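With one protein chain removed, the remaining protein chains of the complex are shown where they sit.
Then we have chain A:
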Amino acid sequence: MVKCWDLETNKVIRHYHGHLSGVYALAIHPTLDVLVTSGRDATARVWDMRTKQAVHTLSGHTGTVSAVKCQEADPQVITTSMDSTVRLWDLAAGKTMTRLTHHKKSVRAMALHPTEFTFATASPDNIKQWKCPEGQFMRNFEGPEGVTGGGGIVNAMAVNADNVMFTGADNGAMGFWDWKSGHQFQRLDSLVQPGSLDSEAGIFCAEFDKTGLRLITGEADKTIKIWKEDDQATPETHPLDWKPSLMRKRY
């Protein structure tokens, strides 16, 4: 069940009924009064917020739809799924525009760039950047420690207006990437709060705030952490070692 809460009274005011099993992700359309939710029943449902009607049921995925994002221009809805595909949808018709099959493993996280017309998706084998509206593959994000920056399973992604991308992994590894070049300039391991086991390090969700100055992460040790840019860091203290890879790329 998808619930709409009134934050003034802290009460549920609407229910959107239609999903057959767990709802994993949710996105609100920036210009229309439309809500898109996705879940384990391998569909994304488009709801008219006022009438609580399911306007479209975007079916076609064969695995859990792990992330949904809405934007104002076509493709208005982008979904990623655990059947390792990404689908770009035409919202007016309710049909798939493009299917991107570049990923090998389930795609768990997605992020839209706030100013550019691009987005990125992450799976345990790769983090890829794409260009809208056709969904053309732009680049792989490659980190020095491994493909996903030492993370393994990337659960959360968020992009800044300053072209900083953050990926949070299931084992607590946080990677900070440059959007334009695809280079990982920082790798952090989130510390568990005292009292938690070391194995309880993991990031489940992450977002930059509206200004882009603060990163908020929800973690597995029952904490929500807020991160900010280090003021004292200089290129000398934190050198940016970018080495172009000599290996021939295989796609």
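Odds and ends about this structure:
By our rule, a residue touches a chain if its C-beta (ideal position, glycine included) is under 8 Å from a C-beta of that chain, and two chains touch if they have at least 3 such contacts; residues count from 1.
FYI, contacts and distances are computed from a predicted model.
Entry comment: the absent subunit's protein name, as recorded by UniProt, is "Pre-mRNA-processing protein 45", drawn from "Ribosome biogenesis protein BOP1", "Glycine cleavage system H protein", "Pre-mRNA-processing protein 45" or "DNAI2 protein".
Note that of A:L26, A:M138, A:L188 or A:I216, the residue touching the chain absent from this view is A:M138.
The chain not shown here is touched by just one of A:I13, A:A92, A:L197 or A:L246, and that residue is A:A92.
Of the residues in chain A, those that touch the hidden partner chain are 31-32, 34, 46, 48, 51, 53, 55-56, 60, 72-74, 76, 85, 90-93, 95-104, 115-118, 131, 134-140, 250-251.
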